[in-house]
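Removed from the display is one protein chain of the complex; every other protein chain stays in position.
What follows is subunit A.
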């Protein structure tokens, strides 16, 4: 599970265990910014991608935003190669995003679908769940390719 990364830590301090534990076990999830490594969930050939710019947003990109990224890891024969600069749409973000009915959604990891400059996905399949925030952002093609819409 994503949120348990910091659970197992030794606390030598004498302060109360409860407060220290609760502070450290809650990972504060933030925006997707420069140097954030994201998983690629389509079959475009890339595996991992590092964000170099979040278009729109001073603090960073969130669920449904587009980013510019550099391919760090790729499958040997794929449409994109390592080192290429690509655009991507964030389809899963660990940071919660508010929905219009007031609730919040969060996913397990940070994932991106590579698109071209016009916003059309490069790959032909999308893996894992995607949020329906994409409909509002006009990424309908990704929604049609998705197997599951959260």
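Everything that follows uses one rule, which is that a contact is a pair of C-beta atoms (placed from the backbone, for glycine too) under 8 Å apart; a residue touches a chain by one contact, two chains touch by 3 or more; residues count from 1.
Operating definition for what follows: contacts and distances are computed from a predicted model.
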item: Candidate names "holo-[acyl-carrier-protein] synthase", "Serine-threonine kinase receptor-associated protein", "DNA polymerase delta subunit 3" or "Probable ribosome biogenesis protein RLP24"; UniProt protein name, chain not shown; value: "Probable ribosome biogenesis protein RLP24"
item: Hidden-chain contact residue, picked from the options A:52, A:68, A:105 or A:143; value: A:105
item: Residues from subunit A at the interface with the omitted partner, ascending; value: 1, 3-4, 7, 22, 25-26, 92, 96, 101-109, 128-129, 131, 147-148, 150
